[in-house]
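All protein chains of the complex are present and in place, except for one that has been dropped.
Labels A, B and C are assigned to the chains in the order they are written; within every chain, residues are numbered from 1.
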Amino acid sequence: MPEKELESPRAVQNGFEPKIVAFFCNWCTYLAADLAGTSRIKYAPNIRVIRTMCSGRVDPQFVLEAFARGADGVLIGGCHPGDCHYQEGNYKTLRRVLGEMGIEDERFRLEWISASEAERLKVAVNDMVEKVRALGPLRLEIKAEHFPEEVAA
Amino acid sequence: MPETKDLRRRITIDPITRLEGHGKIEVFLNEHGSVERAFFQVPELRGFEKFAQGRPAEEMPQITSRICGVCPTAHHMASTKALDGLYRVTPPPAARKIRELFYSAFVTEDHALHVYFLGGPDFIVGPKAPAAERNVLGVIAKVGVEVGQKVIGMRRKLREIMTAIGGKAVHPVLGLPGGVAKHITPSEQEKIKQIAKEAVDFGSFTLETFNKLVLQNTEYVDLIRSDAFTHRTYYMGMVDEANLVNFYDGPVRVVTPEGKEWKKFAAEKYLDYIAEHVEPWSYVKFAYLKPLGWKGFTEGSESSVYCVAPLARLNTAEGMATPLAQEAYQQYFAALGGKPVHHTLANHWARVVELLYAAERLKELAEDPEITDSQIRTLPTEAPREGVGVVEAPRGTLIHHYQTDEKGIIQKANMIVATQNNAARIAMSVEKAAKGLISDGNVSEGILNMVEMAFRAYDPCHGCATHSLPGSMPLLVRVHDHRGDVQATLRRDWDGSIRRS
Amino acid sequence: MDARNGDRRIGVYVCHCGTNIAATVDVKAVAEYAAALPGVVVSREYKYMCSDPGQELIRQDIVEQKLNRVVVAACSPLLHEETFRGAVAKGGLNPFCFQMVNIREHDSWVHQDRQRATEKAIALVRAAIRRVALHKPLEKKRVSIHPDVLIVGGGIAGIHAALTLANAGKHVYLVEREPTIGGNMAKFDKTFPTLDCAACILTPKMTAVKKHPNITLWTLSEVTHVEGYVGNFEVAVTRKPRYINEELCVGCLECIEACVYKQAKVPDEFNLGLGKRRPIYISFPQAVPQIPVIDPETCIDFKSGRCKKTCIEACGDRHAVDLKQQPKQETIKVGAIILATGYQTFDARKVPDYGYGVYPNVYTAPEVERLINASGPTGGEVIMRDGRKPQSIGIIHCVGSRDENTNRWCSRVCCMYSLKLAHLLKERTGAEVYNFYIDMRAAGKAYEEFYHKLLEEGVHMIRSRVAEVTDWAMTPEEEGKLVMRAEDTLISFVRRVPVDMVVLSVGLVPHEDAQDVRRLFNISCSSEGWFLERHPKLAPVNTFTDGIFIAGACQAPKDIPDAVGQAGSAAAEAMVLIDTGYVEMEPNTAYILEEECSGCKTCIPLCPYSAITFLSDKKVAQINEVLCKGCGTCVAACPSGSIKQNLFEDEEILEEIQGVLANA
Partner (left out) sequence: MTEPAAVPKNPKPKVAFYWCASCGGCEETVLDLDERVLDVVVAVNIVFWPVALDFKRHHVEALPDGSVLAAFVNGAVRTTEQQEMAHLLRKKAKVLVALGSCAQLGGIPGLANLSSREGILQSSYCESPSTVNPEKVFPQTLYKENGQSVSLPGLFETVRSLDQVVDVDYYLPGCPPTPKLLWDAVHVLLGSELPPKGTVLAPDRALCEECPRKDTRPEKLTLKEFKRPQDVLIDEETCMLAQGVVCLGPATRSGCEALCPQGNMPCTGCFGPTSRVRDYGAKALSAISSIIDSNDPEEIEKIVQTVPDPVGTFYRYSLPSSLLRRRKLAPAAKL
């Protein structure tokens, strides 16, 4: 895979840089991120934004997939409750499941950020990056080749 | 093999049968070629006790039934009773009866399975018969096709009852704290009555067949009585207030090798009487009588090894609660020289007696007018704390013990599975069989049969549902020299053919 | 990576956007990286992808390199997604076989570290490439447009938009919740900077509205429910009873005179409580419609039922007075909606230091507008609540504007109307007028000139934010006066200015029910509560909800010229929509796999647009694709994965997730 070769060694040099997958609602948080751009508001480059039309589209499977594929954190950005229709019940239940699975609360966040709240976006992102950095890498994936080593001595 | 050769070897019999994985026997011969040590191993652990933690108590009847797919009903019921205790609720009369009816259908079916499909072939067809015939097909050949159909049909009908009442025959969903999930409709009752009648006839028929084919054959009786299959141990089983065999409820009674009552205790007190011992060479834990302390794999009243299941239950009780079974019970002890009976192979006969009892009990309950009452639940009102549930699984006393928080979430779970009670005695039987039969390093097919029979008589949990279908249980003996190299392999295949390589 | 990319020929285009992107992101590295990924046959970087040559590049490659998928990494898709879909289509490829990556707003503009910004760009591009490989060709659905337009709010903006559309032959419903249209402008006396009389320029437009055959005017009415989507809105309007039949009334106003209340007792809303009216009244002489309204709160007949009903007598055989009138529900279909709901003024009580509501002679600017208005409660004479004429007047700017404690925004109009009021007050009373300002903001045609005119008139300008208004006299000449304490920041000297009258130039704030209105029409608000435009520069009258436009001060504080200008362009936008005759719907709707749906009904209550119904015959759910807005909530919730969403299929999003994390 070319992907490996092009992987920059920086993360290694400068210590741990959290990888955070962010699902942003097209009409609210995604716009807030655009506004942050046009306003040249600077924030941590650790988030990777995936656009959905509404945060309600964020299937719990997506969150799990992200963690399973190596994300250190997942951020969901939606409109304020009542506007957007993300099922907060899903979020809260999923949070409990993740807790049971040993994934700390700080790694999974739901933020209501409307189109005009670029500042709030910056604060949320930076805050999350710092908290996840403090937790360290998640490293969930159990690589198949590790199984033999797993056997009880 | 030259005379002068050092005969120190290892014999591996693997797998013999399966309890949570295959059972495995390692036999070590000394330089004279006689057995020095035999290990009976259980090579897997699941850890239900651990992952029960954090689960809601009410889910345990369904989760723990997955310990065993052959006797899920036993675990389901022990667990459900533990929940009654946990929430301190008493099921309404109808619910209690539905549970016992359900359970009786299960015991009838499960015993029938073993008598005809598993243990049966050894006797009905005969231990000396060509192995190729020693399977359910052989049984059918011997007793006739229509009988064969009858056996299979009977099992099917009993499983139908279980499905109707419990949702599923394997891993039922019947049990709730303080009752059962579903009531029995009058039309269902009629159906059950009908099947129950057939079951009783079937029980009597089975007893006759057994008498005819086994007991009137002195060879068999001698075999049952032979020393190779005899251990003088304590016996444990559940009894009702009249000390009669009961599968569903009652105190646990323990008798000494001499047959005297040693202790009689309520399930809640099991920790005072039962303890488990760990050996580094097996994943199974060996239960023993706690007050006596672990004395190793020994017999006699000094030993703390005890035995459960049909043989033990009959030894423990003073009779059966139903007429036909009571008759059979007396006949059984008369024929085997009084109580207690120490012969492992007598398990098969005892099982037939119990089959009859279970069928009769099923009939009684099916005919009980109250069984269709729709009042089947007592809703818990008290905060859960701790509960112990015990039943007699076909394979012996089964105990579930839960502690929860005030929300009813399991904090600690402990289970003593039927076969664990027998684990020590099984290990002894295996070693004794091996010691008695292997000398001068000669390993013959006989050994394999005998060891197999000794083992199978217990019908260990996961009693290898299809053990003998088709063919009798095949075995492998690898003969190693003292360097551990394979020197010879002796195999009896599923089709009974013997090969040496 | 993925077999599915096997038959894919992907073109990747990384935009420099001049230096906007290239300065922070190593676009060359990104393009090179992309070139090496499976399925990618072309990977280019270019100065301006959105330029004609940039788009031509894509078209050419599609033709020559037989591309079947395209990725463009540039600015926000909300800006140029359509542009590039167009370019892709020009190349003969389905426009949805395309994915846009936002490496400007979401990357180069918000990060400084070049290497990490580049890594981020690489991750996003990798994800887009993997995603686009799964894209399916899609068709936009055409929906015809209903030609009528609803305008909410009958202020100057609403009026102007209504007339513009009506003159262009469109039928307009103009809904106003007050008894008359005219809004705030109708309350003004003169307008800055030209000082022409508000009534003179407004009332002709108001009557034009009333007369116009293409305008249905509903006053005392409110929109209560909105359903549907662009081109096909269904709107419910509640018309409150006026108790005068509009069809029968000829506006002779005799009923008012005939009221058993010989003189007016009720505080008059239109005059902000400065004057009085009868229970049956007309807001102001030029009110449109010229039809009285009965206020059931104060009318004796409504309270006791024992009124002589002189109004009914007065009306005689016209029988226009109808005390039994009930609220009326109207349901209308419209293709477009213009919101021109305006603003309200800042509540001066929130700044207690200025003593509004405490000292009777502290007024707000709107009150003064009425006070000096010829048709106002005092007939245009400036008489204070204590009956005196002011000798000296202090005007405080920026009350409720540019203030950390209240509102941070500049209300834009206060400076100018303060000057206007200064001029008018001086003119009417000859009093000394002091303007306390923070900065003088006179940007606008002839505004600065107007400011200088005022300076010449000898109005005192004090650069200062007033600390407090008090009646605590410290010197004899302060006795019986209101003392304004303020630091003159030009001479940095604290002054105490005693005056008779204080005028608070209150700022503009969103209506307190703006949030409800916004939810009703499903549009967004800025955090301050102003309605949010789709783009601050390029789409100032559009909202994020297609077919709904905004005009006037509901979007942000603005003066009359701006409000009218914006109203015009909102009308134009609506016309474009209607004259096109149809709209193309984004194809990103959800659909249910009928063969797979188990009919569990989980999705039905979740749909915010009630687009899901249960087919009782087939026992499965079904989505109405025109009602579906593509939010995808049902897709995420469907427990058996039997609902899919075009452009946002599970597989596409999962591929994107894996893409951004491929190096994790």
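We take it that a contact is a pair of C-beta atoms (placed from the backbone, for glycine too) under 8 Å apart; a residue touches a chain by one contact, two chains touch by 3 or more.
All values reported here derive from a predicted model rather than from experimental measurement.
> What shown chains does the left-out chain touch?
Spelled out, the missing chain touches these shown chains: A, B, C.
> Tell me which residue among B:49, B:240 or B:373 touches the hidden chain in the full complex.
Considering all chains, including the one not shown, the answer is B:49.
> From the list B:206, B:233 or B:282, pick the residue that touches the absent chain.
Answer from the full complex: B:282 touches the omitted chain.
> What residue numbers in subunit C mark contact with the hidden partner chain?
Residues in contact with the chain left out: 593, 596-602, 604-606, 614, 619, 636-642, 650, 654.
> Applying the definition given at the start, please give the residues of subunit B touching the unseen chain.
Interface residues of subunit B facing the absent chain: 10, 14-15, 17-18, 20-22, 26, 28, 36-37, 39, 41, 43-47, 49-51, 53-56, 58-59, 62-63, 66-70, 72, 83, 87, 113, 117, 132-133, 137, 149, 152-153, 155-156, 159, 163, 165-174, 176-178, 181-183, 270-271, 274-283, 285, 287, 290, 294, 377, 379-380, 401, 407-409, 412, 414, 416, 462, 464-471, 473-476, 491, 493-497.
> For the chain that got dropped from the picture, name the residues of subunit A it touches.
59-61, 63-65, 67-68, 81-82, 87-90, 92-94, 96-97, 100-103, 138-140, 142, 144, 146-153
Convention: only the chains that are shown with their structure count from here on.
> If you average the CA atoms of subunit A and of subunit C, how far apart do the two points sit, in angstrom?
33
> Round to the nearest whole Å and give the separation of the Cα centres of subunit A and subunit B.
The mean C-alpha positions of subunit A and subunit B differ by 53 Å.
> Taking each chain's centre as the mean position of its Cα atoms, how many Å separate subunit B from subunit C?
About 79 Å, centre to centre.
> At least two partner chains per residue is the criterion; list those residues in subunit B.
none
> Provide the residue numbers of subunit A that touch subunit C in the complex, in ascending order.
Per the touch definition, subunit A meets subunit C at residues 1-4, 6-8, 10, 17, 19, 21, 27-28, 30-31, 33-34, 36-38, 40-43, 45, 48-54, 56-62, 65-66, 69-71, 79, 82-87, 90, 114-117.
> Which residues of subunit C touch subunit A in the complex?
That would be residues 1, 33, 36-37, 76-78, 102, 104-107, 109-113, 115-117, 119-120, 122-124, 126-127, 519, 524-527, 532, 544, 588, 606, 608, 629-633, 635-637, 645, 648, 650, 653-654, 656-658, 660-664 of subunit C.
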